[in-house]
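Apart from one protein chain that is not included, each protein chain of the complex appears where it belongs.
Chain naming follows the written order as A and B, and within any one chain the residues start at number 1.
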Amino acid sequence: MSDGLIIDQLKKNQILDLLKEGKRVDGRQFDEPRKLTIDIGVIPKAEGSARARLGDTEVVAGVKVQPERPFPDTGDKGMLICTAEILPIAHPSAETGPPQPPVVELARVTDRGIRESGMLDMKQLVLEKDKSVIGVFCDNAVTDHDGNLFDACSYASTAAINACKIPKYEMQDEKPVKIEGEFTEPPITTLPVSVTMAKIGGFIVVDPTIEEWGIMDARITITSNSDGNVVALQKGGSDGFTQEELIKCAELSVKVGSKIREIIKQSK
Amino acid sequence: MSGERKRHVIPGEVITSGSYRAEQNTIQVGDNIVSTIVGLSDVHDGSVRVIPLTGGYLPKDDDLVIGKISSHSSLSWTADINSCYVGMLPASDVFGRDYSSSSDDMTAKLAKGDLIAARIVNADMTRDPLITISGRELGKIDSGELVKISPNKVPRLIGKRGSMIQMIESSTNSQVTIGQNGLLVVSSEDPNGLLKAIQAIELIEEQAHVANLTDQVNEMLESKSE
Partner (left out) sequence: MGGRDTDIVLLDENGIRCDGRKVNETRKVTIKAGVLKNANGSAYIEFGDNKILVGVYGPRDVHPKHMSDTDTGILRCRYHMAPFSVGERKNPAPSRREVEISKVIKEALEPAVMLKEFPRTAVDVYMEVLQADGGTRCAALTGASVALADAGIPMRDLVAGCAAGKAADAVILDVNNEEDQAGQADLPIGYMPNLKKITLLQLDGVLTPEEYKQCIEIGIDGCNQVYEIQKKALQDKFFGSGEKQ
């Protein structure tokens, strides 16, 4: 079947010609992300869940919360792990089997954005110091791939964690026991939001589609928090950015990110 | 077209029973003729077939197809022809018989991502189908926009003796190269005409199963674009 990642020459020319006129193939502004819709609670049995649809890219994030034995050096903190996988239903090029480097990068960038922002106050997720802590696992499953999976996973994760419920546990005989039916709100400190920009023919566009992704020279993903600070970065692709471009990208990320953050807040 | 009324059928559904010939997309199970695909049943002159509403493209000899160059070796290009098989375009088809892999630069003629209008030369399924780009209306495509539709809706897009596609081309001032594989290239000097032609094609793709399709398309074409 057709490999969506080889962009046909006519489409490539069309994208480049339009960019020179200040336009994009789908009619968006350079700094305009695609329409984002977030539905929370799509997996009722998980402690938190969200489906994020960014244009035609779709991700389902599910949060599981369960007691864990802490790492030896961080016995006074809970545990937070985010993963991401591209399900083979998402695109003809998606593969089963061990994750390839682009998927590993996606998972790590998603995890870094959430973790480095300090989204959850991990000190509040301790049941008994050095013995038992609460683990929050946010797993992202990409179900449809139309480019820019980084942001779709970022939004799905932030929305799912923001909306999750933490079950109550009591220590009995040094073991955590779940108290059925009792939950607390997650200790949210900030809402991290990533914005990915592609550099195509010298132009910088926000939230590239799979076609723009296929012909871009370089990309940068910048995650900002609720205070408008930059909390995580990832540059990718086979070209570089100038200092001016990077400053512009960070401003764009904070500006676009604040609108996205509102959509995530509304979804709860 | 005479015969029984066309019916919507799905795989496994009995279309009719008795002494009929089971033709395309049907099988005989005992006395029954059963559909193997989602489509419209067509009982005609003692034979039964199903016109499919979904499914991929299988190459047939002499079909015109649109292909996208995906790679090349020293002897041939391969083209994605929207099928489970890739099209093989021999280098000699472009360079002629005295093609030399050392002196002729293949990517200068056709590079990855280039679109071609090609004809299927040999599709015997034992190997990947051979295609050619030498001939009238064939070759590299330099302008226009690629549109993808379901291959089994191509006959609907063409219409009876080309009536549907002619109606679209003349009222939007555009040209449409139709590949039997569901890939089309639409081009026009007028950007609005191009947009309208693509919208009309998308309408046919969505509404191929309805009876008054021509009227719907006509109505769409005559409405003023905003």
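The definition used in the following text is that a residue touches a chain if its C-beta (ideal position, glycine included) is under 8 Å from a C-beta of that chain, and two chains touch if they have at least 3 such contacts.
Nothing here was measured: the structure is a model prediction, and the numbers come from that model.
Contact with the chain that does not appear here is found for just one residue of A:88, A:102 or A:201, A:88. Of the candidate positions B:8, B:21 or B:60, contact with the unshown chain belongs to B:8.
Set against the missing chain, the residues B:16, B:36 or B:214 yield one that touches it, B:36. Contact between chain A and the absent chain runs through residues 1, 4, 42-46, 49, 56, 60, 62-64, 66, 83, 85, 87-92, 96, 137, 139, 141, 143-146.
For chain B, the residues in touch with the chain missing from this view are 8, 10-14, 25, 27, 29, 34, 36-38, 52-56, 58, 84-86, 125-126, 152, 206-207, 209-210.
In this section, only the chains that are shown with their structure count from here on.
A straight line joining the Cα centres of chain A and chain B is 39 Å long.
The residues of chain B lying in touch with chain A in their complex are 56, 68, 70, 80, 82, 84, 111-115, 141, 143-146, 185. Put simply, chain A touches chain B in their complex at residues 1-3, 6-12, 14.
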